[in-house]
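Here the complex is missing one protein chain, while the rest keep their positions.
Think of it as A and B in the order they're written, each chain with its own count starting at 1.
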Amino acid sequence: MTTEQRVPIRIEQDIVVARQSVRELAGRLGFGTIDQSRIATAVSELTRNVIRYATDSTGDMYVREIEGPRGKGLEIVVEDHGPGIADLDLVMQDGYTSGGGMGLGLPGTKRLMDEMELTSAVGVGTTVTIRKWRR
Amino acid sequence: MIFPIVKIGNCLIATLTEDIGDADAMDLQESINTRIEATGASGVLVDISALQTIDSFLGRLLNEIATGARLLGAETVMAGMQPAVAMTLVELGLTLKGVRSALDAERGLTMLGQHLNGGGQ
Partner (left out) sequence: MNDTKATRDASLIENQRTTIAELETPVIEVWDGILALPIIGTVDTARAQTMTETLLEKIVSTKSEIVILDITGVPVVDTSVSRHLLETIAAARLLGAEVLLVGLTSRTAITLVHLGLDLTGVTTRTTMARGLQLAFGRLGLEVVKTRPVVTP
């Protein structure tokens, strides 16, 4: 039985906590240094979105080890409860920037990971699930 | 957080640790600008050899540090990027073309050579 790790995202410093804890776990699971970097960076992008755009800058990250046809992997879920993204296609375009001019980093995150799923509803919240398989 | 910025000749040297949060990164940016203005430094070396993660925020910030320094008359070199970080940055879609880069601090200082000897500006 694999345990699920939960990292609450509340303040800006939690971005560093999230990416360091996921890097460490990835290392322990046997991911190489480059994949550790990819995973840590993807988590950084997603948790920063929570701090910057989520209601009360509040969200949660869940990390769990997964098994699949390709072997072992890491699944990370970053979720918040608002405000939600109105146009998913728009935010997945390279070059999209939000009001702050910084962009949501989602296309980049997708490139770094093997799988990514995004569900969002205005007024409800956003959940991003990313997976990386150990090669 | 207070970042030690060392001055050698006309060069400022800032050494980053293995991770740096957003607020600290912005503090560093401000510190570098303040020090350039106060000392008239014409070269800035940012040693990132220990840095393990550079995401889109930090990547853009490094570009900004170089641009800001240039406006204040100083040249910036980023030294010692880890291969894993370089690969990740490039896959993220960032090339940091606005900053010069060196393999390590030694090479970086060689590139800023003239500024070390008190030349430059």
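Everything that follows uses one rule, which is that a contact is a pair of C-beta atoms (placed from the backbone, for glycine too) under 8 Å apart; a residue touches a chain by one contact, two chains touch by 3 or more.
Predicted model only: the values in this text are computed from it and were never measured.
Trainee: One chain is left out of this view; which of A:34, A:92 or A:118 touches it in the full complex?
Mentor: The one listed residue touching the chain not shown is A:34.
Trainee: Taking the full complex into account, what residues of subunit B touch the chain not shown?
Mentor: Contacting residues on subunit B, toward the hidden partner: 79, 81, 83, 86-87, 89-91, 95-97, 101-104, 107-108.
Trainee: Spell out, residue by residue, where the missing chain touches subunit A.
Mentor: These residues of subunit A touch the chain that is not shown: 30, 32, 34, 134-135.
Just so we're on the same page, only the chains that are shown with their structure count from here on.
Trainee: In the complex of these two chains, what residues of subunit A are touching subunit B?
Mentor: Touching subunit B: residues 12-13, 15-16, 19-20, 23, 33-34, 36-38, 40-41, 44-45, 48, 94, 102-103, 105, 107-108, 111-112 of subunit A.
Trainee: For the complex, give me every residue of subunit B touching subunit A.
Mentor: Touch residues, subunit B against subunit A: 19-23, 52-57, 60, 82-85, 87-88, 91-93.
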